[in-house]
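The structure under discussion is supplied below as C-alpha cells; questions concerning it will follow.
Here the complex is missing a single protein chain, while all its other protein chains stay put.
Just so it is clear, A and B label the chains in written order, and each chain counts residues from 1 on its own.
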Amino acid sequence: MPLTLALCSIAALLCVGALAVALAQSLAASRVVYALCLGLSLILFAAAVTPRGAAALSTALPLGLPWIGAHFRLDALSAFFMAVVNLGGAAASLYAIGYGAHEKHPSRILPFFPVFLAGMNLVLLADDAFAFLVAWEFMSLSSWALVMAHHQDAENRRAGYVYLLMASFGTLALLMAFGLLAGSAGAYAFADIREAARGSPWTCGLVLALAILGAGSKAGLAPLHIWLPLAHPAAPSQVSALMSGVMTKVAVYGFIRIVFDLLGAPEFWWSMAPLTLGAITAMLGILSATIQSDLKKLLAYSTIENIGVVFVALGLALAFKSNGMALPAALAFTAALFHVFNHALFKSLLFLGAGAVQSATGERDIERLGGLIHAMPRTAFLFLGACVAISALPPLNGFVSEWLVFQAILLSPSLPQWSLKLLVPAVGVALALSAALCAGCFVRAFGVAFLGRARSLAAKTAQETDPWSLAAMSGLLALCLLAGLVPSYLIDTITPAAKLFVGGHVPTQGGIPWLSIAPIAESRSSYNGLLVFLFMAFSAFFAAWIVRVFGSTALRRGPAWDCGYPDQSPATQYTGSSFAQPIRRTLGSVAFVARDHLDMPAPGDTRPARFGVEIHDRVWEGLYAPILRAVDFCAEQLDRTHYLTIQGYLGLVFATLVALLLAIAIWP
Amino acid sequence: MGTLAFDVAHLFAGGLVLVSFVLLYQDRMTGLINIFTLHAIVLSLSVAWQAYVQHAPHLYLTAAIAILFKAVVIPLGLRRIMVRLRIHRDIEVVGGVGATMLLGICLVALSLVVMLPATAAAAPLAREDLAFALSVVLLGLLMMVTRRNAISQVVGFMSLENGLILAATGAKGMPLVVEISVAFSVLIAFIVIGIFLFRIRERFDTVDIQELDRVRGGRR
Partner (left out) sequence: MIFDLAAQAAQMILVLSLAPLLLGFTRKVKARLLRRRGAPALQPYRDLLRLMRKEVVLADDASWLFRCAPYLIFAATWVAAALVPTFATGLTFSWSADLIAITALLGSARFFLALAGMDVGTSFGGIGASRETMFASLAEPAMIMIVFVVALIAGSTQLSEIAFHMLSHTELRVSYGLALIGLVIVAIAENGRIPVDNPATHLELTMVHEAMALEYSGRHLAVIELAAALKLLLYVSLIACIFAPWGLAPHGADLRAMAFGALAYVAKLAVGGFLLALFEVSTAKMRVFRVPDFLGAALMLGLLGTLLLFVSRSL
C-alpha cells in the first residue's frame, strides 16, 4: 500500500510538471504548482513513515525496456531516505510559495521543480539498474535546467556547463558499475544482483571505485566537488536548498545501496577510500568555506564538508563490518544516517535563509551586508538557529551526529588491521579540525552578514520576508531542535536499516530513562540533549533572576566604546576577509597557497595602497586543468584529420584496413 | 616486577622518541646542543635500566660511555666549533616546521607498522625497544635531510646512532667490544667532520649547505 501510494504521488508530481507548462505565465500558477508540490511531498513523507512491518514491499511495472521492466522497492533504507527527501521537498515548496513571487521567469522553473522532486523520489524506490539510472538522469537533467534558469548571467551558464559535464561523468561511472555488477548474464534487477555470486576482488574494487566516482561526484566528494560551489549558488534558492540538502543525500543513498547492499560482504581495504576521501573533503570544504564572501558559495562548500563527514562515518561502518564487528558498524552507520537527516534539515534552512536575504537586499556578498538582525529579525533568528545547529553545538541536532561519529572513532582501536588502526585517529583529527573550523566559519557568516552595521544601502533598507518563507524556516528549525532534544526516537528509526545492511544494531534507545542516548553499553558513554537543554535554560534564567534581585536594572544607550575612538562609518567594521585572515594565513597557506599582497606606494606618492589576497584552487590547477589541457591537445591533434587531402583520407582508410587484417592474422 | 620493568622501559624509550621530536623542532644552535645532551642522558638512563632489568652489568659501562661521550664531550666539542666558526645563527629548515613534525609522526607510525608484526615472536620489551629505536633512527635521518646547517646534520647523525644503541641494548644486550668500536668510530668520524668544517669555513666563509651548493656550481 505505501509503495503504490508513493508511485502514484510520483506520477502526480510528473503531471504537475506538465500542468505547469500549461499554466505558464500567470502569478497564481506559481502558488498553485508549489502548493501541489507541498501536498504531494507530504503524502510521500507519510507513505515513507507508515509502518510496513519487517519485509520490504516491491512491485514491477511494465514500463521501460521490455525485457527488464521497471522494479520498485520500499525497504527500510529507502523509507528513511524518502522521509528525508520529502521533508526537504516540503519545506522548499512551502518556502517557494512565498519566494516564487519574486521570480521574473517562472516558466523556466515551474515545470522542472516537480520533475526534480519526482526524480529524486524515484531513485530511492528503484530496484533495478535501468529504473535507477533513468530516475538519476531525470534528477540531474531537471536540476540542470533549474540551474540554467537565470542564464543571462555568464557565471550561471558556466556553472550549468560544468554541472552537466560532471553529472554525465557520474552517470557514466554508475552505468559501468551496474554493468560490472550485472555481469555477462545481464541481470540488471537488484534482486538478481544480490543473489549472484560475488566477483573477484578486482571486480569488487573496480565497482567500489566506480561507485565512489559516480555517487561521490553527485554528493560532492573531493576531488569531484568542483561543480558544487558553481551550480548550487546559481540555482534559485528553493532549488539550491533541494540540491544541497537533498540531492546530495540521494547520492549518498546510491553509494550505500551499491556498496553496502549490492556488493556483498566487504573487505577491510574498501573502507580506506571513503575514510581518506571523506577526511580530505571535510577539511578542504570547510577551509574553502571560511574564505568565501559569497554567502551561497560558502554554504555550498559547507555542504561539501558535511558530505565528507558522512563518508567518513560510512567508511568506518565498512571497516567494522568487514571485520565482523556488528555493534560498532551499526553505530557508525547510525551516525552517518543521523548526519544525513541533520544536514538535510539545517542546510535547507541555511539556503532558504540566504534566499530570503538575497530577495530582500539583492546581495549575495556578505561584505555588502550587515545589520540585518535589525532589518530582518525573524530571518536572523532562524538563520542563527541553523548556524548553531551546523556548528555541532549542544543542545541542537548537529552535536548528536558528531558525538555519534566520535564515539565510533573511539571504538576503532579494536580493529585488527594496523593501517586502519592508524588511519582512523588521523581521520578523527581531521574531523575535529573541520568541526571547529565550521563553527568559526558560521560565526563569520552570521557575524558579517547579520550583525554589526549595514555596509550598503540595500542592507539598510531591507524588509522582512513573507510569512510562507518564515513558516517553512520555522518548521525546519523546530525539527532541528526536536532532533537534538530527543534523538533516541530517530536512532530507533534508523535501526531497521542498520540491521539490514550491517548486520547489527545499537540497543533500543527508546526505553532509556530521561530520553538520553547510550549507544554503546560497555563504555557507558551517554548523552542527554533534553537534560542539557533544561539545565542551560535553568541556568540562564537563574542568572537573570539573581542579577535582577541583587543588581541594578538600569540601562542607557550610547555610542560604542571602541577604546575611545568610535567611528560611525560602517567601513571600519571587521570585514569577512579580515575575519578569515588568521585561518587563511595559518592553514590556508598550505591548502590554497594563500598569499597576502600589500602594495605600498613610495613616500611622497599619493596613490592609494592596495591589499590583495591570492588564492589558488589546488584541485582545479592540479587535477582538472591538466586534464583539460590534455583534452585540448588531443583535440588539436585530431583536428588535423579534418583537413586532409583526398590522398590522405584514402591513405587513412587503407591503413585502418591493413591494421585490422594484421590483427586478425596475429590473433590466435 | 614484570609490569614495572616494562612500564619504566616504555617510559624511557617513549621519552627518547619525544626528545627526538623536540630536537627536530629546535631552530637555534644552543637549543639544539642542549636538547642533544638531554637525548644522550635519556639514552643512558634507558640503557642503565636495561642493565638492571636484564642483569647485564656490562651495559652499565655502555650507559657510562654514552653519558661521558655523548652528554659531555661531544656537546662541549660542538660548542667550541660553534664559537670558533662563529655560527651562532638560526638553523634554516627545508620545508615548514609543521610539515616536518607531521612527517615525523608518519615515520613513527611507519616504523610501528613495520616493526611490530616483524618481531611477533620476541619478548614485549625487546619488540617495543626495536620499534622505538627504528623511530629514533628515522627521525635522525629526517633531521639530517631537512636541515641546511652542517652542525645540525652532525647532531642528527649522532641521534641516529643513539637509536642504534637503543636497539642493540633492547635486543638482549650487545658485547662491549662492539659498543666500544662503534663509539670509537663515531668519535673518529666526528673529529674528521670537525676538521673538514674548519677547512670549509676557512675557504668559503660559510657552512651553509645551500650556499656551498651554489658555490660548487649548482646542480650538475
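Brief remarks follow.
We take it that contacts are C-beta pairs under 8 Å (C-beta built on N, C-alpha and C of every residue); 3 or more make two chains touch, one makes a residue touch a chain.
Computed from a predicted model, the values in this text were never measured in an experiment.
Note that the undisplayed chain, when the full complex is considered, contacts A, B. Checked against the full complex, the candidates A:Leu14, A:Ala56 or A:Ile373 give a single residue touching the omitted chain, namely A:Ile373.
The hidden chain makes contact, of the residues A:Ala435, A:Ala462, A:Leu481 or A:Ala591, with A:Ala435.
For the options A:Ala24, A:Leu172 or A:Val547, the residue in contact with the chain missing from this view is A:Val547.
The missing chain, though absent from the display, is touched by one residue of A:Val448, A:Leu470 or A:Ala591; that residue is A:Val448.
The chain not displayed touches subunit A at residues 370-371, 373-374, 377, 384, 388, 391-394, 399, 402-403, 406-407, 409-410, 413, 421-422, 425, 428-433, 435-437, 439-440, 443-444, 446-448, 451-453, 514, 516, 522-528, 531-532, 535-537, 539-540, 543-544, 547, 550-552, 554-563, 566, 570, 572-574, 578-583, 585-587.
Of the residues in subunit B, those that touch the hidden partner chain are 3-4, 6-8, 10-11, 14-15, 17-18, 21, 25, 97-98, 101, 105, 108-109, 112, 116, 124, 127-128, 131-132.
We adopt the following convention: only the chains that are shown with their structure count from here on.
Separation between the centroids of subunit A and subunit B, computed from CA atoms only, is 49 Å.
Chain contact summary for the complex, subunit B toward subunit A: residues 96, 98-99, 109, 112-113, 116-117. Taken together, the subunit A residues at the contact with subunit B in this complex read 418-419, 422, 590.
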